[in-house]
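Take this structure, written in C-alpha cells, and hold onto it; I'll ask about it next.
All protein chains but one are shown at their positions in the complex.
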Amino acid sequence: MPHHTVYEAKIEHLQILDEDGVLDKKLAKDTLSDDQVVYLYEQMRVCRELDEIAFKLQRSGRMGTYPQNKGQEANAVGSALAMVKGNDWIVPSYRENAALFMHGMPMHYVIQYWMGDERGSKFPEGVNITPLSVPIGTHMLHATGIAWAFKQRKEADRAAITYFGDGATSEGDFHNAMNFASVMQVPCIFYCQNNSWAISLPREQQMNSATVAQKALAYDMPTIQVDGNDIFAVYKATSDARKRAIEGGGPSFIEGVTYRLADHTTADDARRYRDQSEVDAWLEKDPLIRTRKYMESVGVWDDKKQEELESRAKTIVKEVVDAAISVSTPTASEFFDDMYAELPDDLKIQRDTMRTTSIGRNPSQIGLSAQHQNA
Amino acid sequence: MPHHTVYEAKIEHLQILDEDGVLDKKLAKDTLSDDQVVYLYEQMRVCRELDEIAFKLQRSGRMGTYPQNKGQEANAVGSALAMVKGNDWIVPSYRENAALFMHGMPMHYVIQYWMGDERGSKFPEGVNITPLSVPIGTHMLHATGIAWAFKQRKEADRAAITYFGDGATSEGDFHNAMNFASVMQVPCIFYCQNNSWAISLPREQQMNSATVAQKALAYDMPTIQVDGNDIFAVYKATSDARKRAIEGGGPSFIEGVTYRLADHTTADDARRYRDQSEVDAWLEKDPLIRTRKYMESVGVWDDKKQEELESRAKTIVKEVVDAAISVSTPTASEFFDDMYAELPDDLKIQRDTMRTTSIGRNPSQIGLSAQHQNA
Amino acid sequence: MAEQTLVGAITSTLDQALARDPDVILLGEDIGVNGGVFRATEGLMATHGEDRVVSTPLDETGIMGTAIGLAIAGMKPIPEIQFEGFLGPAYDQFVNHAARMRTRTRSAVTVPMTVRVPVGGGIHAPELHSDSPEVIYAHSPGIKVLMPCTPYDAKGLLNSAIKDPDPVIFFEPKRVYRTFKEEVPDEYYEIPMGEAKVVSEGEDLTIVTWGAPVFQCLEAIDNLPEDVSVELIDLRSIYPFDMDTVAESVCKTGRCVIVHEAPLTGGFGAEIAARVMEECFLHLEAPVQRVAGFDTIMPYYKLENEYLPEAPRILKGITECLAY
Partner (left out) sequence: MAEQTLVGAITSTLDQALARDPDVILLGEDIGVNGGVFRATEGLMATHGEDRVVSTPLDETGIMGTAIGLAIAGMKPIPEIQFEGFLGPAYDQFVNHAARMRTRTRSAVTVPMTVRVPVGGGIHAPELHSDSPEVIYAHSPGIKVLMPCTPYDAKGLLNSAIKDPDPVIFFEPKRVYRTFKEEVPDEYYEIPMGEAKVVSEGEDLTIVTWGAPVFQCLEAIDNLPEDVSVELIDLRSIYPFDMDTVAESVCKTGRCVIVHEAPLTGGFGAEIAARVMEECFLHLEAPVQRVAGFDTIMPYYKLENEYLPEAPRILKGITECLAY
C-alpha cells in the first residue's frame, strides 16, 4: 500500500455551562446535582477569599511569595469532586488550593507553607496529597508512579490525579510522565490548567500546537479539552477519566481552558507583559459569576445566601490565618531531624553543635578543651 | 459551542518502492534518477561490508563494542542525499554510518572511533557533522539549536537533520527538542529510525502509540511515516521536509519504519529476547535486495556489476581498516590538551606530572626536593 | 553458602528481596527478559513475573520519577540505571525530589528506594560508561551513597539499602562484577551503612579508598618493600561515611593516601582529606595525598588506563607520602 493513512485523531472541546450561566441540559445529564453545584460554589468562593487575604498578608510583609488561584477555581473544585477523598491521590502543582481543601488538607497549611514553613506540607495521615511542587512540570511522574502502585497492588478502585500548568508541558518530565503512564496503562489523570500564561510567556510561545489536549495523541491517550471555568464540564471530564481509569482503561488527559486573573505570584507584575483588555475579557468568564448565575436561574441561590456566604468565607479565612500565624516558630533542629528516618552521626553532631567543622569530634585527638567543643 | 472538534489530524504512510522492488511510478516522479539509485545502492553495499568487517574486528578482539547498521541503510542514504553536503548539518545517533560518509566523514574515522579513540570524532574542517551521540535521545536538541542559528543568521539555504531511534523518543530531551523546534520554527528535520527495538525492548513497550510519527502532532509539526527500507520514500520525505525547512516552513518529522537485522551491538545477543522468525520476515524486506531488484528491472544493474561492487567494497573497507589501525597511538597528553582551549595551570601540572596531588606545586613551601616533584 | 561473583551476589540478593517482600519492584532498561546489560537481573523476571521485574521505556527520568511515585504509594522500588553516565536525565528527580520529599513534608511523605547503578572504568566501554559520580550524590543531602566492591559486602549493604526508609544510591563497580568469587552466605544478613572496612592492617600509612580501586591498592601494597606496613580502608559507604575508622587509623599511622577514580577536584577524596586534617591534625606527618582521576573527562578506552589510578600511580603516591 503505497500511500495510506495509518492514524487519525481529533480533539473535542466540551462546555456545559456557558459564560452566561446557561446550562446545556442534555450534556449536563448525570453530572452535578444542584446541591453539588452550591457546594462547589462555596468552595470556590472561600478559596477566592483566601487568595485575597493571602495577597494582603504578602503586601503587608507577613508572608512571602504567594501564587493566587483567582479565576481558575472551577478546574480545582470540579475535578476534585470527581475524585475519592482519602482513597485516590492528588499530586498538585500550586494553583489548586480548593482541590486540596476538598481532599482534607487543613486550610491553614497552605498559608503556613507560603509563610516559609515546611510543616505546612506535613499533611495529616490519610490525606493523600503530595506536597506542592516547586520545580515546574516534574511532579506528574510521581502521579504516574502512584497510579502504577495501584495497578501493581490490584487496588482496582483507586486512581491518581495530577495538576499542572500549560508551561509545565514544556518540561521533559511531562513527556516522561505521559509516556510511562500510557505504556504501563496506569489509572492516572493528567489535568492541565491551561491558564494562557506561564509567568510572562503566553501559551502561543510556549508551544506551537493549537491545543494542549492534542499532546496526548503522542501517547494514544484519551484526551479532551474542556472549558475550565465550567464546573460541569470539568466534573464530567474528570469523572469519565476516573471511570476509565478504575475500569482498567489507563490514563487520560484533560485540558482545562482557563485564565490566570491575577499576577503570576505576588512577586510578579503582569502589567509588564499583558494587556488589561485581555484580563477584562476573561473577567467576564469568571467561574464564580457564571456558577452563581446558574444557581440563581434554577432558584437555589439568592443575594441573601451570597451575603451569608461572603461573611462565612471571611470568618473561615480569618480563622485560617489565625491558625497559621499562631503555630509555634520552627526550631533549627527541625531541618535536621527530618533529613533521614535516622540521623547519621555526623549530622547529629552538626545539629547538636550547629557547627560544620569536624574539629573536636574527638577532642582527645586534637587537644582542644571539651568546653571549647560545645561553645 | 458546547461540544465541538477543535483539532483533527492524520498520519500518512508512504512507500514508493515495495518489498519486491516494484516502483510506484506516479509517486516516484521527481524523486531519484537511476544514476542516483545506483549511487545509493553502492553506498549501502559498502556500508554493509564495513559492518561485517567491524563485527569481525570486534570478535577477534581488535575493536570494542560496535553497533551494526545492517538492514537500516536505506534511511541513511536516502535522507543524506536530500541534504546538502558541507552546507547543512547532520546530528547523528550511531546507526547512520552511510549518511556520515556521504557528508564527508572519512570512513576510517568510524572504525577508529569504535576502537576507543576520540580522534575518530575529530572530523575535518568543513564536515558538518556532530560526533556520534552516546547518551540516547539527548542530541536532537543540538540540531534544533544549530537550525535556530541558521534562522537567526538568516542563512536561508541551510537546514539540519538529526537521526535517532524509536527508543530515543522516550527521553525527555526528545520532547524538548521537538517543542523548541516547533516554537522557534527552525529549519530542522527529525528523522526517527524506528527499527522496532531498543536493545531488548520492542517498540510496543517503548510507547503506547500506533505510530512514532504521530508524536509530532503534539507540536503541530508536519509529519509522515515512510517505509524506511525504501530509498525513494525516504528521499522524497526528506527532500519535502528540507524544502519546507528552507522556505521558512519550520521543522518536520519523519518516521522511517525499518528493522535492526543484527544484534543491538556486538555486546548484545538478540536471541535472548526476539524470535528468529521476526528477523527472517524482515530479511526479505532488506533495502539492498529490493533496490537491486529495482535496478535490475530497469536494466541498470546486473550480476557483473554486483560482483564488481562487492570486490570494490572489500577493497575500500580493507583500506579503511588499515587506515584506522595504522593511526598513531594516542598519548595521555591528548585527553588533557583538548579539555579547554587554554589549559588551566592546575591541569597543566596534572598533565606534566601525571599526578593528582598538589603536593609540591611549590616545593619551597613544603620542603620536598625538586627532583622528588617530577618523579 | 556458595561462591559468588559480585554481580551474582547482587542477583541473588534481589531475588531474595523479591521473594521476601511483595512491595519490592525492579524497574529499568532491559532488566526483564534480557536480564540487564550486565545480567544483574538474569532470571528474575522468569521467577517473579514481568510486573515485578519491569523493562521500562528508555527514559531514566521516567524510571526515577515513577520510582518516587511507587515509593510514595508504599512500594519499595529498586530502579536500575544502566550506566552511571545515564544518571544525568535522572539527576533532577533524584536530588530535587527523592532526596527532598521527607524534609519537604517533615516526614509525612517518604521515598524508600534503592537505585542500582554500575559505576567506574576499566571495562573498555564507550564514553559515559566509565565515570564515578559518587561525590555528586554525597554532596546532595537526603541521599545515602554506597559502593561495595566485594560479593559479601554487596549483599549485606544491598539488604540494608532495600530495608532503609530513605533513598539510597547503590553503586556497583562494574570492573569487578566478575573478576573473582567469594563465599556469600545464603541467608539474609545486613551490613550497616556508614561502616568502613579495614581490608588490611598496617602501621606506617593509611590508604582510604572505595570501589574497584581497592584492588589496585592491594596490588600496589603487594609491590611495596616488605618492611612497609599499610592499613587499607575500604570506605564502602560514601554517605554516611565512617570517619571514626579513618581517623583512628590515620592518627595511628600519621600518613594517609586517598585513592579514587573520580576527578581529583571536588572529589570525595577532598572531603576525606579535609576531615583527616581536622581530626588528626596533630598526628599527621605528611600532607594527605590524593591519587585520583585527573580533572579531565575519562578518556575513551584506548587511554583509560592512563586515566585510572592504577597500581603504579598508587605506589608512587604511597612512596612519596612515606618519604615526606
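Think of it as A, B and C in the order they're written, each chain with its own count starting at 1.
Here, a contact is a pair of C-beta atoms (placed from the backbone, for glycine too) under 8 Å apart; a residue touches a chain by one contact, two chains touch by 3 or more.
A quick note: this is a predicted structure, and the numbers were derived from the prediction, not measured.
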| query | Missing chain touches which shown chains? | reply | A, B, C
| note | Which of A:Ser200, A:Ser297 or A:Thr315 touches the missing chain? It is A:Ser200
| query | Which listed residue, C:Arg104, C:Lys302 or C:Lys316, touches the chain dropped from view? | reply | C:Arg104
| Listed residues A:Pro92, A:Gly145 or A:Gly167, member touching the removed chain | A:Gly167
| Can you list where chain C touches the absent chain? | 85, 88-89, 91-92, 95-96, 99-100, 103-104, 127-128, 135-136, 138-139, 141-142, 239, 262-263, 265-271, 273-274, 277-279, 281, 284, 286-290, 295-297, 299
| Hey, which chain A residues sit against the chain that's not shown? | 64-65, 115-118, 134-138, 167-168, 170-173, 198-201, 205-207, 267, 272-273, 329-330, 332, 334-336, 339, 346-347, 350-351, 354-357, 359, 366, 368, 372, 375
| List the chain B residues touching the unshown chain? | 89, 91, 118-119, 121-123, 125, 130-131, 135, 138-139, 141-150, 152-153, 160, 172-173, 176-177, 179-180, 183-184, 334-335, 338-341, 344-347, 357-359, 361-362, 365-367
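The working rule: only the chains that are shown with their structure count from here on.
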| message | What's the farthest chain from chain C if centres are computed as the mean of the Cα atoms? | response | A
| request: Using mean C-alpha positions as chain centres, tell me how far chain B is from chain C in Å, no decimals. | output: 34
| query | Where the CA atoms of chain A average out and where those of chain C average out, how many Å apart are those spots? | reply | 38
| note | Among all residues of chain A, those touching at least two other chains are 172-173, 176, 179, 183
| task | List, in ascending order, every residue of chain C touching at least 2 other chains. | result | 57, 59, 61-62, 89
